[in-house]
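Excluded from the complex is one protein chain; the other protein chains are retained at their positions.
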Amino acid sequence: MPDLNAIKAEAKRLLAEGVVEVVVAFKPGDTPLHPQPAFFTNVDEVENLVYDGLCQNNLATFLTRLPKTKKVGMLVRGCENRSVNALVVEKQKSRENLYLVGIPCEGIIDWRKIVERAGEAVLAVNENNYVVEIETRDEHFTFSKNELLHDSCLRCVHPTPLSADILIGEALPEGNLAIARKAVEEFEAQTIEDKYAWFQKEAERCIRCYACREACPMCYCTECFVDHIEPRWTESGATPAGMQGWHIVRAFHQTARCTDCGACERACPMDIKMTYLTEKLNHDMINKYNFEAGLDTQTLPPFATVTLDDKNRFMA
Amino acid sequence: MQSEARSPYTPIPMHVLHAYYESTDRSLKTLELSFDHAADSQAFFQVFNPGQFCLLSVAGKGESALGVASAAWEGDFVRFTAQNVGSVTSALHALKAGDALGMRGPMGNGFPLDDWKSKNLVIIGGGCAFSTLYALTKHVHHEDHRGDYGKLTLVYGTRTSGLCMYKHDIAAWHEDEDMEIHQAIDVPEDNWLHHVGYVPDVVRQVAPSPVNAVAVVCGPPIMTKFTLPALVDLGFSPENIFTSLEKRMKCGIGKCGRCNLGPKYICKDGPVFSLAELNALPADL
Partner (left out) sequence: MNLILEKQALPGLLQSWREQYDVYVPQKMERFSHFMPLTEESVLVTGEPHNTRIPPKALFLPMTETLVKFTRFGGYEDAQQNVQPRVVFGIRPCDAQAIQLLDTSFIQEGYTDPLWLERREKTITIGLGCHQPCHNGFCTTVGYGPFNKSDLDALLTDLGDTYLVETLSEAGEACFQDLSPASDDIYEHALEIQQIAHDQMPVAFETENLKEKLEQNFNSKFWEEVSQSCLGCGVCTFLCPTCFCFDIVDETQRKQRVRNWDTCMFRTYSLEASGHNPRPSRVERTRQRLSHKFVYWLDQVNQIGCTGCGRCVRYCPVGIDIRAMLRQAQTLPFEVSHAV
């Protein structure tokens, strides 16, 4: 785990020296399982900053909610850094107004995996050297961190922020794309009927709360397609057509923009798996266009690019 | 109120009797609707009170809340004036005589006419929100009811003269000795014989007497916001100032939650509130 004191010191420096107006990071939640995103605007508040494996949100989702010209400091892990880059590419924020405090990421713990194993009466969680110690009302548990990691993190390729202004701690080795691809390949290998059955089973638990949308840094449209009235793009309710429509279009809108941070899945109150769709699209983009979202702050996603030598005409 | 036979969510079948533009810019259209079934008409007029509203329904488009702009004595029909602002109102604008549509209502409390008896009425309206005040004026001005109330003063402002609604009656009321009417437009126009200025300023200028009087204000939020303090300054007590509120509505019967103002639902407990009542509610408009 990165040194919390070093993070705090950097956050304090940024505020004290006026490098940024706000530092976006985490503060303790009411229970150890749920640290809360936090916005620090003065040095004294920073004492309250926390960072651990349970910080499950992609903080970049707050970037488009802050005034564009505000100077923002932000704690970023590998995926968050890429989300920030993708937002810069889409001109949602200029890089000059950002200061990224990078954290090489050991992976985000899926709190549901803790509750499954230890119950919800968790009083304390301590992480050390990839071992997680959990204190509950009645018991003590020890797990390897890998056992508790969120599925997206198990296939992470870029755990270290690629373009942070400062890195707190040592860079971690890149992940293995072949391993990352395994889940997608397994999904692809199914018959079309099985794939649809899988999709149906996941999508139809949806309650249309849009936590996945709100947790996603790339879902920043002022008016989401589901809220559009004329024309209406999908059924409004929790019907099979409505739920499937939402999940398909949501995934497609993420094409070459998704960094597989998994924030959508972690936000879902119904435990719906949805990264298998976006991951499939991510790997298609790698295979067909050699493109991964957010590796830099200049390259437009293939589907946002139009050039004169495009093979097909964009529109008839 | 709900009828026994039909779900409160199911519209009453109606059809368009007359449809005509109310303003020269064609942004306002008046629909006069009649009932397909006599029983529905009876049930409607048994409870209808000026100040109430209905939800007009176009199948496939949705519903839109509109104040009733007719008085019961006018006949077996209900009048509405719709401003073309959204998908439902634009569908309403497309309707012509003979077309079918749905209606739910009457909804809300309406004006507390019984409490106002023997009092002088100061009726202040702006823009298309004047519709329910038109219904109120028509009701009060009718010979059956006129004796129940004191002096009748009307202040009505629109942005331009072309946006003035119900021109025929307004013109007649200017000639009527029984009524004091002050009409205003926002900016000067050629041949305009009445006030020029915003409604709150006209109210201050006209300075209706607060003695034994109630004032009722319906207009765009910005007009209401500045007219209420003008009336307070003129000496009207908050208990004698009334306004009709608007918020996004869906169900119209206090269930869907959308139009709450603190613990009150505008659709069910309103839309008419006294300023005294409003002062006790959170400013969540």
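First chain written, first letter: the chains are A and B, and each begins at residue 1.
We adopt the following convention: contacts are C-beta pairs under 8 Å (C-beta built on N, C-alpha and C of every residue); 3 or more make two chains touch, one makes a residue touch a chain.
In this text the structure is predicted, and so the values were computed from the model without any measurement.
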{"item": "Which of B:89, B:183 or B:274 contacts the chain that the document leaves out", "value": "B:89"}
{"item": "Missing-partner contacts on chain A, residue numbers", "value": "29-31, 33-39, 56-57, 61-62, 112, 116, 119-122, 137, 205, 207-211, 213-215, 227, 232, 235-239, 242, 266-267, 269-271"}
{"item": "For chain B, the residues touching the chain missing from this view", "value": "1-2, 6-11, 13, 57, 59-63, 85-86, 89, 99-102, 221, 246-248, 250-251, 253-258, 260, 262-263, 268, 282-285"}
